[in-house]
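Worksheet: one structure, shown below.
In this view, the complex is presented without one of its protein chains, the others remaining in place.
A and B label the chains in the order they appear, each numbered from 1.
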Amino acid sequence: MKKTKTKNSRALKRRKKFFKGLRHFLLIPVLVCVLLYGFIFTATMPFMSDIFSIGSMFLQNEDANYSRSYENIFTPSDNTGDTVNADDVDYPSIDKQFGTLKIENRGVDAKLFFGDGSVALRNGVGVYAGSFIPGYGKTILISGHNNTYFNGLKNVKKGDIVKIRTSYGNYEYRINNTRIAKADDKSTYDLNAEEENLIMYTCYPFDELGLTEQRFFVYGEKISGPAIVGIYE
Amino acid sequence: MKKFFKNLSLKKVLYAVLTFIMAVCIIFCSFATVIRITFFNGSFLSDTLNSSQYYKDLCVEITENLTDLGDASGLDKEFFEGFVNEVLVREDVQTYITDFYEGNKLKVNTSNFDESLQNALKKYIKSNHIKSVNEDNLNYFYANASKIYSDSIKIKYLSSIQDLILDKSGPVTVAIIVLILIIGAVICVLIFTNEWKHKALRYIFTAVNSAGLFLLTLPLGVFLSGVIGHIAIISRSLSDMYISIINSVLSDLIVISIVLIVVSIALWVIYGRVRKKATI
Partner (left out) sequence: MKKLSAVTVALFLVIISCFSGYAAGINAAEQSVLSNMRTPANMNGHKVYVPAAYINQAEAHFNTIDMTQQQADTINGIISQGRAFLEGTGKSNIKDLTSSQKQTLLSYASKAANVLKLTAVAGSDENRIKIITKDGTVIVDESNNIIKTTGYSSLLTPVLAGSALFIALVCASAGLIILKKRELVYEKN
């Protein structure tokens, strides 16, 4: 009995020692560590909160994607009506192909993108994101390279028809003017225009090596295609 | 709880405060050391770039941007294939880094690139029998191409932190020395004012262990959150670079934290032995 009691009390002592050791080696340092976080956080909070806030502004939910591929949301439309409801229009985001652009017999046949960055201009022609899409009733400003998809603009004449196909409708514009102007000439476009007008442009002169300051502008008026209705409530 | 406060004496409170101060000093000393061996070390950035995909991705990006420029300039897509010389890119980036650490004005010498481009374009014009060439347009093209190259070589944001880094390595070293002296002073106070040496060891390993845990949880938290890869940076090469730098700094912190934890384990073992001797 005495031996068992001594054995039990020794085991108890060893257990007590172990937990005391654990407390000293682990628990107290963890507590001190937490206090340290609290201390440093409190001391640096006035400017760290701004830094964290600004830092997290540059974070996204996934790993960054550097692919130069693009998404195609274009499916041919059979809409023959005069209007299309705004609810039925899938508004494209930047670098998405949402249609095609063609000028018959002029060598212009390209994919139509929203946005006019390098992805768009490498693969087709692009609508400037600060302008609007066909059917919106405002300015459509489209750019393309003069040695690729818009090389055919050098052949266009007044009266030529520009066909733009989108998933929500098919549009036709008649070319009514062309103009050569400097790239920084703001009179070449009006982004505030309240009626639908098409402006296509490319570098000028054509087939010339090097970068030029001039652009070749082609203007068109809408002749057919569904107007997007229900935009403004 | 009553027993806790009954046993609490001013001496114990002071020792606890000293332990806390020692832990804070170890943490700051560790951060200062990591900063000293990374950002203030001239070869750190070069080694980091060499061990990452930076140069490979940078060459691809320069080629892509030049190809886009070529599209706008009437050149074939194939003109810039194989044009960008990785050896030249490495040399120019290395020169840029050296200028950064030496406090020189940060600029990129594009003369080799310009010469290669002009020679390549002359060959292209000849082989394609291009007769009409406007010198102004070509010069404008060269200027843009040169700018693309130099902008790519320049490491983003480095110029804006040059003043922060230059001439600061000395003060950082002094700060490390001062912190080590403070830690040493605290250790001396703990040992020589404590009649029981094992208790002094206890305070010391608590401070070292706390600092080790602090330094371990920070980088582990960052690694496990996966936030590093989620930084939105404009180009893959820049992303490679910044991720490599962050990984390197965090790895150094983990190494230091493991060293501190190992030291605290050793101190704990010594504490056990000294305590046994004291109780005999």
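Methods note: contacts are C-beta pairs under 8 Å (C-beta built on N, C-alpha and C of every residue); 3 or more make two chains touch, one makes a residue touch a chain.
Because the structure is predicted, anything quoted here is derived from the model rather than measured.
> Touch as defined at the start, partner being the missing chain; which of B:Leu69, B:Ile153 or B:Ile176 qualifies?
In the complete complex, the chain left out is touched by residue B:Leu69.
> Given the contact definition stated above, which residue among B:Ile37, B:Leu181 or B:Ala232 touches the chain not shown here?
B:Ala232
> Where does subunit A touch the missing chain, residue by residue?
50, 53-54, 56-62, 64-65, 85-89, 91, 93-95, 115-118, 120-122, 128-133, 138, 141, 143, 183-184, 186, 188-189, 191-192, 201, 203, 211, 213, 215, 230-233
> In terms of residues, what is the contact footprint of the unshown chain on subunit B?
65, 68-69, 71-72, 140, 143-144, 147, 151, 156-157, 231-235, 238
Criterion: only the chains that are shown with their structure count from here on.
> Report the inter-chain centroid distance for subunit A and subunit B in whole angstrom, where each centroid is the mean of the CA atoms.
Going by mean C-alpha positions, subunit A sits 31 Å from subunit B.
> Quick check: in the complex, which residue numbers of subunit A touch subunit B?
Subunit A residues touching subunit B: 21, 24-26, 28-30, 32-33, 35-37, 39, 58-64, 66, 68, 118, 121-122, 145-148, 203, 207-213.
> Looking at the complex, which residues from subunit B come into contact with subunit A?
Residues 19-20, 23-24, 27, 64-65, 68-69, 71-75, 121, 125, 130, 132-134, 136-141, 144, 202, 205-207, 209-214, 217, 227, 229-233, 235-236, 239, 264, 268, 272 of subunit B touch subunit A in their complex.
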